[in-house]
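Handing you a structure now.
With one protein chain withheld, the remaining protein chains of the complex are depicted in position.
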Amino acid sequence: MIWAVAAALWVSLASGVYLCLSRDVFRVALGLAVVGAGVNLALLASGRLGSVQPAVVPKGQPFLELASNPLPQALVLTAIVIGFALVCFSLALVLGLIRDAGTDDALELRAAEPVPGNDIKPPATDPAHEPEWPPEGRA
Amino acid sequence: MNSRIVILAVVARPLYLVILLASLWVLLRGHNEPGGGFIGGLMAVSATILWGVAHGTTAARARLPLGDAVWPAVIGLLLAAISGVPGLLDGEAYLTHRAWTLAFVSVELKLSTVLLFDIGVYLAVWGALAGYALALLAVDEQEQEGGPA
Partner (left out) sequence: MSALATAPAIVPLAAAALVTAVRSRPRLQQALAMAASVALLGCALALLAQVAAGETVVVAFGGWPSPMAIEFVVDRTAAALVLITALMGVAAVLFLASDADVGDRHPLLLPLLFGVLAGAGGAFVTGDLFNLYVWFEVMLICALGLLAIGARVDQLDASFKYLALNLLGTLLLLFAVAAVYGVTGHLNFTALAGAAPAVAPGLWLAVLTLLMVAFLVKAGAFPVYAWLPASYHTLPAPVLALIAGLLTKVGIYALLRTLGDVFSPAPAVLYEVLGWVAAATMLFGVLGAAYHWDMRRILAFHIISQVGYILLGIALASVAGYAATLFYTLHHIVVKANLFLIAAIIWRLTGSYDLRRIGGLYVTRPWMTLLLLIPALSLVGIPPLSGFWAKLLLLQEAIGQGRVVWTVVALVVSVLTLYSMMKIWMEAFWKRHPDAEWQPPADTQLAPAWAVTVGLAGVTVWISLYPQALLVYVQAAAATLGGR
């Protein structure tokens, strides 16, 4: 069992990192989700995987031997919920970014970091990407 | 103009109610069995998404408690925070939970601060995730109607 989990962990981490290295921002977001799934597996494996018996037993009944530890299961549930929220956010963000910037190529996304046109001096930011001055309604 | 599927729009009406009732059942079942606020909240979100696909995101948003996604989230968060206070008043640690059993004529009603916490989680999950989902659906709607607004 533990070897199957280890193999799954390896596959999800490797494929997730591979996707993250892509220039396509949508693939990066997906890759992060896959890496997150792999890490959740690791968290789950940190409590034993030995048994499928329930960890919580009714009062009076004997303690189950080789039952898996319920704490990592609770932890992994928390991590899944948080990861879910982050995946939601990253998808919404990537969608908006691709729509507004008109490209999904990470190398062309230079709105926050303009490309220097000069070897020595840093580029001046495009005024369209700066806060509006003077602030609305003021001279 | 309206490209929505008629069958889905008709079926959505009873299904919405059924899914919400099922989510409430899951919420209350969480007292002693698998279930609870988070999973119930997720089911409620699926009902909202169904309505959003069938009748549009504006209609789905209006169907949420108090007519917006933020309100359930806020109320849920406050409920969950308040549920820890009774333990505090008794001089114990925050979030020490209390349970009472109320006996009516033939029915026993089990009440606890954990239930309050769970209802809070239910509302918070419903509000927050429905907000996300509807925002994503709205992007899709805009594109179908010809580019960003």
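Chains: A and B, in written order; residue numbering restarts at 1 for each.
One rule holds for everything that comes next: contacts are C-beta pairs under 8 Å (C-beta built on N, C-alpha and C of every residue); 3 or more make two chains touch, one makes a residue touch a chain.
A quick note: this is a predicted structure, and the numbers were derived from the prediction, not measured.
In the full complex, chain B contacts the hidden chain through residues 70-71, 73-74, 77-78, 81, 84, 87-88, 92-97.
Although one chain is not drawn, its touching partners on chain A can still be listed: residues 20, 25, 28, 32, 35-36, 39-40, 42-43, 45-47, 71-72, 75, 78-79, 82, 85-86, 89-90, 93-94, 96-97, 100-101, 109-113, 121-122, 124-125, 129-131, 133-136, 138-139.
By our rule, only the chains that are shown with their structure count from here on.
Centre-to-centre separation between chain A and chain B, using Cα means, comes to 25 Å. By the touch criterion stated above, chain B contacts chain A in their complex at residues 38, 128-129, 132-133, 135-136, 139, 148. Taken together, the chain A residues at the contact with chain B in this complex read 81, 85, 88-89, 91-92, 95-96, 99.
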